[in-house]
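One chain of protein is taken out of this complex; the other chains stay put.
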Amino acid sequence: MTQLDVRVLIGSLRSASYNRKLFDASHELVPEGISLTEIPIWELPHYNQEIQQDPTPVVERFWEAIRESDAMLFITPEYNYSIPGVLKNAIDWASRPAGSSPIYGKPGAFFGASGGRSGTMRMQLHMRQVLPCLNMPLLLKPEVFIPNVADAFDDEGNLVDDRLKGQLIEFYEAFEQLIRLQRS
Amino acid sequence: MTQLDVRVLIGSLRSASYNRKLFDASHELVPEGISLTEIPIWELPHYNQEIQQDPTPVVERFWEAIRESDAMLFITPEYNYSIPGVLKNAIDWASRPAGSSPIYGKPGAFFGASGGRSGTMRMQLHMRQVLPCLNMPLLLKPEVFIPNVADAFDDEGNLVDDRLKGQLIEFYEAFEQLIRLQRS
Amino acid sequence: MTQLDVRVLIGSLRSASYNRKLFDASHELVPEGISLTEIPIWELPHYNQEIQQDPTPVVERFWEAIRESDAMLFITPEYNYSIPGVLKNAIDWASRPAGSSPIYGKPGAFFGASGGRSGTMRMQLHMRQVLPCLNMPLLLKPEVFIPNVADAFDDEGNLVDDRLKGQLIEFYEAFEQLIRLQRS
Partner (left out) sequence: MTQLDVRVLIGSLRSASYNRKLFDASHELVPEGISLTEIPIWELPHYNQEIQQDPTPVVERFWEAIRESDAMLFITPEYNYSIPGVLKNAIDWASRPAGSSPIYGKPGAFFGASGGRSGTMRMQLHMRQVLPCLNMPLLLKPEVFIPNVADAFDDEGNLVDDRLKGQLIEFYEAFEQLIRLQRS
């Protein structure tokens, strides 16, 4: 069975980000058939059509990393009831050029953690409207909402919430199935 | 009557942007009681809580420009059925720090132009969910959607669509009323 | 000061509905200047333009009840991540006839309770997109989300959650201010 190369965009840039910690912890939770690799989105400039038409090496590398992938995963907090601007900027880059966008048609999934009670529910609703316009088949279930995320980690930054671990294992298994179904 | 100082965030960065041209044309369409001043959003870094806690001069200036304003206007295209990442990033900055955000409670309005047929309908729907979380009273009517925007300008970049001009005049008059009502 | 006549649409029809109980409990939580009266939405037929053009007495009474009101309040659960169909049907009736809709321009507010964890967060997001098309100025803060609603009541159906009571008192005070501001 082919190994699936999933590329990950993380929506929070601070080094101690809980969403980054969830990415780190995920390497041990994914099925054997999946590998997770981050694509750095902080290197990207703000989207500008002029740069797109004469792309810098950073933009070229970003497009190439998406083109090589088998699927896209978004792990991200919710900012102002929506997708963080920095992550939306990366999606805007990924969606160009219009006719030959590298992200177009790739299977996708998302989850995220927030300090408050929404657990990124509202961010995920906006993703359900944004990613279909890029023709991306999306993981439907399970949905993983992580409120009060600080409680899920111990003082050393280890993910110690077994219920959440179980949810993520189930999430990644379902994502693998979605990706393989789309390739069949 | 007090002059109202409206600050404007423009969601497209390319120099020939139609949304920028709509901003330029607006100076002649606003009522006497309103002045429009752009705040440059392209200078802002990607939002990062670490920078927020030790803000750079660019961030400080951005916050100050919003704090001084009487109201906020967003003129922007729609990217991937939503708000452009670069504009959402500016909104994310404007929303911080959580307890003393400069944008919190300011009256707001938005419109925009797109090359396609939505005329930014979908971007505006996301704004209706994002800005209320910042306690911003929003202009309700008229809604201004501008599809096929290229047709509204002549070859010298002058706004020549009289119907659209009329809509914008009505939009700015209603916005002035909203701002004055909120100050009463 | 004029007494404000707020009419209420309740989105759940079962007799033991928690949202109905929240309506019942609200009579003691509203400021003196506000009275709450329910409009029965279960009497309405499914919306049909043919009935609209030759309206039945039930439809006429519904329109009249809204026309008399000073503002509209929606207390409702969330069904399938959105507004219950029966409540949306009432809003569809209230929005007609297009040129002389009785609900057009009325101040509005909403809150609701759910058994699960969203606390009607997602229903409220859809309300933020639906009601502005009817030119309704909406209450922005506080937002009242009520998850796990069964815990808020005792066995006799009395609202005993003091924190929630406090939130609702604040909600109704802010709503009164909004209504009075719009009438000024």
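What to note about this one:
The chains carry the letters A, B and C, assigned in the order they are written, with residues numbered from 1 in each.
Keep in mind that, in the parts below, a contact is a pair of C-beta atoms (placed from the backbone, for glycine too) under 8 Å apart; a residue touches a chain by one contact, two chains touch by 3 or more.
Just so we're clear, the structure is a prediction, and the values are computed from it rather than from any experiment.
Among the chains on display, the ones the left-out chain touches in the entire complex are A, B, C.
Although one chain is not drawn, the whole complex shows that of C:P84, C:P102, C:G119 or C:P137 it is C:P84 that touches it.
Touch with the hidden chain on the side of chain C covers residues 12-15, 41-42, 46-50, 79-92, 95, 122, 126, 129-130, 133-134. On the side of chain B, the interface with the absent chain consists of residues 81, 117-119, 121-122, 125, 145, 147, using the contact rule stated above. Not every partner is drawn; the one left out touches chain A at residues 125, 128-129, 132, 135-138, 140-141, 181-182, 184.
One rule holds for everything that comes next: only the chains that are shown with their structure count from here on.
No other pair of chains shares as many C-beta contacts as A-B.
Residues of chain B in contact with two or more other chains: 129.
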